[in-house]
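Here the complex is missing one protein chain, while the rest keep their positions.
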Amino acid sequence: MATIQLRQVEKLFGEFQAVKPMDLTIQSGEFVVLLGPSGCGKTTTLRMISGLETVTHGDIYLDDRLVTWLHPSERDIAFVFQFFALYPHMSVRQNIVFPLQAVGASRETIERRLSEVVDLLRIAHLLPLKPGKLSGGDKQRVALARALVRRPAAFLMDEPLGALDAEFRESMRAEIKQLHIEQEATTVYVTHDQVEAMAMGDRIVVMSDAEIQQVGTPAEVYYDPANLFVAQFIGSPGMNLAPGTVAGDLLSLPGGNNYRIAPEWQETLSNTQNGAADVLLGFRPEAAEIHVAGELSGEVYATELHGAYKMLHVSLQEEHDVVHIRSDRQADYPIGAGVRFDLKPDMVRFFNPHTEAALLAKRPPPVSRREVVFT
Amino acid sequence: MSNVTLQHVTKRFPGVVALQDVSFAIDDGEFFVLLGPTGAGKTTTLRIIAGLERHDGGTILFDDEPVDDYAPADRDVAFVFQQYSLYPTMSVFDNLAFPLRSPLRRVPVEQIRTRVRDTADKLRITHLLDRKTAHLSGGEMQRVSIGRAIIRDPRVFLMDEPLSNLDAKLREALRVELQHLQKTQASTTLFVTHDQIEALTMADRIAVLDEGCVVQMGTPDDIYDRPTTTFVARLVGTPRINLLDTARENGVLTVKGSSMELRALSQELPASFLLGIRPEDVTPDSEGEFAGRVALIEPLGVETILHVEIGDQTLLSLVPGMTPLRTGENVRFSIVPDRLHYFDNDGHRIQL
Partner (left out) sequence: MTSFAETGPRTAVTEGIRVDKVNPRARLLKNIRAVVVIILALVGLIPVFAMGITAFKSRADVVAVPPKLLFEPTLEGFVFLLTDRSQLRGTTLAEAQENAEGGEPIGIFDRIALQNGQRINGPSDFILRLRNSLIIAGGSTLLSVTLGLFAAYAFSRFEIPGKDDLLFFILSTRMLPAVVVAVPLFLMYRQLGLHDTHFGMILLYTVFNLSLTVWLLKGFIDEIPREYEEAALVDGYTRLQAFFKIVLPQAATGVAATTVFSFIFAWNEYAFALMLTSNNARTAPPAIATMLGRGGIEWSAIAAGTLAFLIPVIFITFALRKHLLRGVTFGAVRQ
């Protein structure tokens, strides 16, 4: 398996900058997800790695081999497309062995590899069928088999679950991840769905506006987003953001709320805000705890049952500045009712509203409470 | 606003029965959701109520008055489509004003202007009024569509998956706004969706539709906590409910293909049945009575899905936050006994 390196890779379409110069190293055996909204450059990046798209500037290395100008077939990579790209006139068997025939593999090799991938993906019963007869999930299994059968140095996947029903998506997500764990194949996976990225990625590359916003593990991008974009894009709903003004050790928030700033943040907030004392307070929905004597208050704007829990949407003032609070499902909150809540201090973050970057505490907050420990 | 009643409505298309004896009543001011997979007949039901489709049997009543023979224009309903319903050649203002300019209504020009302004304010689209609809984003388009529905005072709002073409973030935001709007205006709303989250989060009541039949009707709590069939149990809740083939013998329940054994709470269970356990009711616990191996971890941030292997079975478990567990590790866990679901082999709930 191979390491993939992008060095100052850039893509221009005429005047339009589809990918700004970017550096990225994907370790051998790693599952890296390129995540971002449509038009952010993630698919273009993937297609440049595959060779389906040429690069404008910069270089791409597979291990130590410079592949920037190589044809896709010379790069030893496999590509899995969103719409499967199975050849409709061939049977499943023919589809799967097609890449092996292309390189002139021997009959024995073909049979051996075929039976390996077929067992792995449990699709033996599909072999004689034409792709048109298959369900979405099975189509994507066959497409994966066709990618696996070549034993390529890396897998590139472009939203492979995007065309599946919700029903299949959840189980295929687990299947692909399981496959990765067994094969330990270097994988670059493109998606716009943050749930998919979090669930699957060893590391997530969050992209927006043709640029990398943050590279990190799921825990890093979730708990310590580098900027406002990542904070809002990751999570469902995204991180709550409330505008506030720093005054001493108090942060005044909409609706006459005051939040006492924890000691480890005080220095950061007074230093970075030299004069302009406005800051964005960020916290995840589960960081708020409803409590009769809570320090912050608001009015219920809407409530949503999500099965296992309830999501409260609370406006800090007059139907504006709505924050989302995760609460247990037994509680009943009519629209317009007042609620009070506290914030878990280790899950509070701050952002500079002008640069949109996250502020860093002088002393990092304790991390132990983030993980629910059990054995 | 009106109440809407469907009595024994059937609809056949060449070769298929689209709706079979569908009956339900939506109360005045209620948010009623039709939930079901593609092809279940949800949209057909909505179109029949709007008069865009003609039913073959049964009756539709608005405020206890049959409207079967009314043309769409005369039923005075507002319809929000999944997509493609803003007129691309008109500005946002003209789109909003379109229903008011109908020859049926003859609203004076002055009043049209004020009502368009009010509606735009309510949906925060005032800055878009002069734009052509082709230049709007998906979220803006759907706001305008909703605006075109609420600008007049129809007897009922019919919404056909209005959020399903939007990206996840917009969907979340609009879901909350739609619910707030509906609750504060107390408008009778029939909302069609295939997305269980939308149904659970917004509905006062849900009717689950499958292959043209109403499978279950009830509050979101009813549907989630007491699904009447395995179909409904699987349809709502993410990750999906665990359904395990289980045998009862001498007061002991044994999950097939695994070492899991539970004490039977009731002697009324058949010898072989399906045991349903919601993932949030499977809790890793060092004192837990069951043992398994972590096959896969899916961290979602706010919570984590664990795939726990016990013999040939894989159980999903939903835990809050991130987990220190690693793939391949052995784990003990417990399940919440009074939140178990039992289904017979035909998929029907066994009520204990």
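Letters are used for the chains, namely A and B, taken in the order the chains are written, and counting of residues starts over at 1 for each.
Here is the rule we use: contacts are C-beta pairs under 8 Å (C-beta built on N, C-alpha and C of every residue); 3 or more make two chains touch, one makes a residue touch a chain.
Worth saying up front: this structure is predicted, and the values here are computed from it rather than measured.
Residue in contact with the omitted chain (choice from A:T56, A:Q94 or A:Q266): A:T56. Checked against the hidden chain, the listed residues B:L52, B:L262 or B:L340 yield one contact partner: B:L52. Checked against the full complex, the candidates B:Q7, B:N165 or B:T283 give a single residue touching the omitted chain, namely B:N165. Within the entire complex, the positions of chain B that touch the omitted partner chain are 50-52, 71-73, 75, 77-79, 81-85, 87-89, 98-99, 102-105, 133-138, 141, 148, 165-166.
Keep this in mind: only the chains that are shown with their structure count from here on.
Interface residues of chain B, counted against chain A in their complex, comprise 37-38, 167-169, 172-173, 175-176, 179-180, 183-184, 194-197, 200-202, 220-221, 224, 236-240, 278-280, 284-286, 295-296, 298-302, 305, 307, 318-325, 327, 331-332. Across the complex, chain A meets chain B through its residues 37-38, 165-167, 170, 173-174, 177-178, 181, 192-195, 198-200, 218-219, 222, 232-238, 284-286, 301-302, 304-308, 311, 313, 319, 322, 326, 335, 370-375.
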